[in-house]
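The next block holds one structure in the form of structure tokens; read it before the comments.
Shown here: the complex without one of its protein chains, the others still in place.
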Amino acid sequence: MSEIKKFMYVNRKAPYGTIYALESLEVVLIGAAFDQDVSLAFLDDGVFQLTKDQDTSGIGMKNFSPTYAALGDYDVTKIYVEKESLEERGLTLDDLQHLTYEDEDDDWAEKDSIRLVTREELARIMDEQDVLLSF
Amino acid sequence: MVNEGPYNHQASDSAYQFTKAALEKGHEIFRVFFYHDGVYNGTRLGVPPQDDRNITQLWQELAEQHDLDLVVCVAAAQRRGILDPDEAKRHGKDADNIAPRFRISGLGQLIEAGIKADRLVVFGD
Partner (left out) sequence: MAMLHTVNKSPFERTALQSCLGHALDGASVLLFEDGVYGALKGTGVSGEVAEAMGRVKFYVLGPDLRARGLREDRLIDGIQVVGYDGFVDLVTSHDNVQAWL
């Protein structure tokens, strides 16, 4: 009776200006225990959540960006980043953290979790989801 | 899923009206999960003006009528100071403020609801 559903966490907001980025990550971490088919989507300002070199010492807030790097340990292997959203914001993949996971089905080989997709591709992937959580 | 607190955004109102309409149509509401500032819907200390709706009370009445499961996320609640007696005791606070008919629980309840329900609708900003 326990079917596996496709859960997508949709991230469209920048980090730190609001709490949505941080608290959506908390859902992903807890959700990992439920063994569903999980993916994360970063589009619009959500792509800013993944930038490297975040230094929050001057604003007095916790830097939670290392958590993205830990997602691989929580079986999150599908992190979709929208190409057009990056371009519209003058970013490239190089500006983002290099997120990886270890593939247990391939001798624990380290693989990229980030999949760069076009808007059109992401639209199709979103369409296939059972549950979409927006924050 | 209700992501915003009462009054500041229309999210909780919209979620309430949607839930009420769904129940009137004979649908089952598996759970209403309050996250981010949505946890503020669960305070029993609200004293909104008498000439306008009391959002917390509306949720309580609907929950009473239809045995709804109103869940406030524990992590988001702790952050924002919405506590039940157990939480207050556990964290050495001198009071609790959770409203009757709401219960505080973990994020797992949200995921479980997503798995068990046929549809999940998000109300936020």
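Each chain gets a letter, A and B, in the order it is written, and its residues are counted from 1.
In this section, a contact is a pair of C-beta atoms (placed from the backbone, for glycine too) under 8 Å apart; a residue touches a chain by one contact, two chains touch by 3 or more.
Predicted model, so just to flag it, every value in this text is computed and none were measured.
In the full complex, subunit B contacts the hidden chain through residues 3, 10-11, 14, 17-18, 20-22, 24-25, 27, 118-125.
On the side of subunit A, touch with the chain left out of the figure occurs at residues 10, 12, 43-44, 84, 119, 122-124, 126-132, 134-135.
Everything below uses one rule, namely that only the chains that are shown with their structure count from here on.
If each chain is reduced to the centroid of its CA atoms, subunit A and subunit B end up 27 Å from each other. Interface residues of subunit B facing subunit A in the complex, by the touch rule stated above, are 1, 3, 35-36, 75-76, 106-108, 110-112, 114-115, 120, 122, 124. Interface of subunit A with subunit B (complex): residues 2-3, 5, 7, 19-20, 23, 26-27, 30-31, 33-34, 36, 130-135.
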